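All protein chains but one are shown at their positions in the complex.
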Amino acid sequence: MITVSVVGASGYSGAELLKLLVRHSGVRIDRLFANTSAGKKLADVFPAFNKTLDIVLEQYSVESIAKSDLVFIALPSGEAMNIVPGILAAGKRVIDLGGDFRLQDTSLYEKYYKRPHTAALILKQAVYGLPEWNFSQIKSAVLIANPGCYPASAIPPLVPLLKDSIIEPAGIAISSLSGVSGAGKSTSLEMSFAEVNESVRAYKVGVHQHYPEICTVLTALSAVTPSLSFVPHLLPITRGIYTSTYANLKKNVNEEAVYAVYDKYYGKAPFIRYSISAIPEIKNVNYTNYIDIGFRVNQESRQIVVLSAIDNLVKGAAGQAIQNMNIMFGFDEKEGLK
Amino acid sequence: MITVSVVGASGYSGAELLKLLVRHSGVRIDRLFANTSAGKKLADVFPAFNKTLDIVLEQYSVESIAKSDLVFIALPSGEAMNIVPGILAAGKRVIDLGGDFRLQDTSLYEKYYKRPHTAALILKQAVYGLPEWNFSQIKSAVLIANPGCYPASAIPPLVPLLKDSIIEPAGIAISSLSGVSGAGKSTSLEMSFAEVNESVRAYKVGVHQHYPEICTVLTALSAVTPSLSFVPHLLPITRGIYTSTYANLKKNVNEEAVYAVYDKYYGKAPFIRYSISAIPEIKNVNYTNYIDIGFRVNQESRQIVVLSAIDNLVKGAAGQAIQNMNIMFGFDEKEGLK
Amino acid sequence: MITVSVVGASGYSGAELLKLLVRHSGVRIDRLFANTSAGKKLADVFPAFNKTLDIVLEQYSVESIAKSDLVFIALPSGEAMNIVPGILAAGKRVIDLGGDFRLQDTSLYEKYYKRPHTAALILKQAVYGLPEWNFSQIKSAVLIANPGCYPASAIPPLVPLLKDSIIEPAGIAISSLSGVSGAGKSTSLEMSFAEVNESVRAYKVGVHQHYPEICTVLTALSAVTPSLSFVPHLLPITRGIYTSTYANLKKNVNEEAVYAVYDKYYGKAPFIRYSISAIPEIKNVNYTNYIDIGFRVNQESRQIVVLSAIDNLVKGAAGQAIQNMNIMFGFDEKEGLK
Partner (left out) sequence: MITVSVVGASGYSGAELLKLLVRHSGVRIDRLFANTSAGKKLADVFPAFNKTLDIVLEQYSVESIAKSDLVFIALPSGEAMNIVPGILAAGKRVIDLGGDFRLQDTSLYEKYYKRPHTAALILKQAVYGLPEWNFSQIKSAVLIANPGCYPASAIPPLVPLLKDSIIEPAGIAISSLSGVSGAGKSTSLEMSFAEVNESVRAYKVGVHQHYPEICTVLTALSAVTPSLSFVPHLLPITRGIYTSTYANLKKNVNEEAVYAVYDKYYGKAPFIRYSISAIPEIKNVNYTNYIDIGFRVNQESRQIVVLSAIDNLVKGAAGQAIQNMNIMFGFDEKEGLK
């Protein structure tokens, strides 16, 4: 039994994390922290927790995590780097669901997050929390940078194809569709129901902070430097990401060969499902920690399209974080994620 | 004042056509035809027409169009080719909203539509109804093949870029998102609300009948033979298509240059709106005959993404048909489409 | 041909009004006014108007309406009363889509709108713009109080039943469901897509400002003082109101008799559709100026339920306003509303 606390418990990712933690047999939830909602009960912010989790939200201080073995951080990017050094100094392990520790290169961070990085000294301690590729580093990590929601959908389908030279590293197009919960709680007009409903729009084309994350992680994991475009689109659904990735074939493969490549790398991964026939659908993965992968080869144009679906709040955030926790603390990798 | 009839008035495209025709100052609606709904009033099928259009649906016969100057056909693909030869023989002009006369190559038709083409003799008379490129042929046409909804969103953004060698013809990826009305009235489980809502899925990957239409029309209009992938996705919205097209740059252009190319070809097109800054959104084009085009150049990867949005029932079907009718009969191109 | 201006052109009702005015054959749109958006083009606020209506939004001043025959006001409630006295003094006619002139009793206004009424002197000039009941007063009115969206759906079904003593005036329950556009443009968290989607909630139970409007107008039109509950609910749709009204029968009627009552009062109303068999659906009235009415008698419990549907932005706001304008200026009542 371990004891955990959550900083940023009043956001959507924090709430999702708490829903999963409540069901986890090896976890005791200790303290919950929030900023503007400090002093309120969790159930005042999320009535869904009434009768289920009766805790008062507090202002964070490093003293208040003294009893925790692990601290989850579900804050907007830019806030975690202010408190993580203190948490590590206090000898606690951290899983950060935000973007502050995903880019090792602080100049990239500054370019895409539009602010200086103030905790560069501890960046090297951060392990990118993609269990299917970084299992052993995660096991011993003190600081996990939980992957961004789009990268969580885009990276797993691409790494095996790049690594085994199935596709050309140049000319890759990643077209991603996301539900609105990915943007967190929002009070902007453009995220209001009347503006989002019955519409679709691309956004942050070429400037989204997940673009450098996808590029650098793909390079690190596949030992190939891809050159790609990434376009996120906002959809009128609450949860889920659907990513359609287009690439030019390097090898003359058919679909059986592609399946074999996925099977080689992901045959034992508990949360990756791939199929030679089925096309992924968001509804099959929502409220689960699975990523579903499908693909089709276009022999005429020598291209491949790979389709992947995740729940952005689970495999793209809270579920992935639980999976990382399970690995760090020796739980069954699937505990709490059934 | 011209007199028109509609064959297939009980489907979604037929209904949309009637809504637009009711507002057109130069048109008298004569007869409406349907199959299983023949004998019913239009308002029994679509209560929205109550008090607005009081006509009984009939079984089609060539005699019953004797007074019509123009016959619109809004039937499922495969049915128009049975009746169009007779209508042309009767000296009437035709606009077919279905797919039977869009592919000049009957072997392509048979491959993608999974049936033999039974009216090959009149195929050469068919003019592809894309007003921005085929204006003068449309003017004198007796048979218009109204473009498919996906091609209507995908072809206009690509032709100028191919024609002016801005992009490589190989390695193009067309990622299209469509509302459900594109599938017409459906009683299949997979189109039921509970299956479509809060989900997304790609479908007919590599086998969609609009794939050869896009390829052959692009080739015809740009004098370049592109090699591309086209992936349609089903979204939980009723109307609208959003197409994100990824291509590799051939010329070293910036966004100003791309804008200039669109301006060169579409500066006078009444229903094409393009912008160097704005990103298209479905909500801006729904219930209109506009196509909105936006784009971003990725200098790092030497790629471009072009984004386009239409209302699949208007610019992708009924509105385009009205625009074609306006050209054929000398009306103002925008009449009835404000 | 009349000349009109619109104050509050940057909101949803203002935009809907402009879409309808553009199609009206007897209207010239002169000036458009907005507050924070003044100086912008209309198409910068609503890209849908690109290429359709090219006007710059201005700050309102009474001088700037000098050429207008009619001024539409589509401001949030509480703002119209500041400018209407000046417009009337300038000899212009006004249609106010907000709530400032709907309640003749200023104490009711102050109780439900939570502010003092600052233009009580002109209240008596205001005519409640319900054309089916106040046609002749509308014809000669200088100031129209356009009905609220909920009252527009709730009052027409009830008046004939109260007037003809079909139902008891006590114990009436009005359960109304509305799409989010009724709330106007919103930047509150509770109107964000993630909070509204896949949910339903009642709101402002017992304190909604349309409650006294419904009560007082019913009393004025039926000469009976009803005692009722009104509960508005927010639905995850953009447009439309569905009102289910429950009442106890006073007379022993069947459905034929109820139909006859509606027919007696609404047989010639161009925008009221009622049926003895059909159940209204929002989709049949959306984007139209119709109100659809259906009903069922429960002989066992001696109750009746009346169901009504409107488009809150059309019959519940802009369409109703156009209908009132048509009556005021002698146009065909249906002009611009087909």
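Quick notes on this structure:
Labels A, B and C are assigned to the chains in the order they are written; within every chain, residues are numbered from 1.
The rule we apply is simple: contacts are C-beta pairs under 8 Å (C-beta built on N, C-alpha and C of every residue); 3 or more make two chains touch, one makes a residue touch a chain.
Quantities reported herein were computed from a predicted structural model and do not represent experimental measurements.
Interface note for the absent chain: among B:94, B:180 or B:328, the touching residue is B:180. Residue C:248 is the one among C:3, C:219, C:248 or C:275 that touches the chain not shown. From the options B:198, B:213, B:292 or B:311, the residue with contact to the unseen chain in the full assembly is B:198. The chain not displayed touches chain C at residues 170-171, 173, 175, 177, 179, 195, 198-203, 205-206, 227-229, 231, 233, 235-240, 242, 244, 246, 248, 279-283, 286, 294, 296, 298, 300-303, 305, 307, 309. By the touch criterion stated above, the residues of chain A touching the omitted chain are 22-23, 46-48, 50-52, 198, 270, 273, 278, 281, 283-285, 287-288, 290, 292, 338.
Residues 12, 180-181, 183, 185-189, 191-198, 236-238 are the ones on chain B that touch the missing chain.
The definition used in the following text is that only the chains that are shown with their structure count from here on.
For the self-contact between chain A and chain B, the two sides draw on mostly identical residue numbers; the shared fraction is above half. We define each chain's centre as the mean of its Cα atoms; on that basis chain B and chain C are separated by 36 Å. With centres set at the average Cα position, the gap from chain A to chain C is 46 Å.
Residues of chain A in contact with two or more other chains: 195, 198, 236-238.
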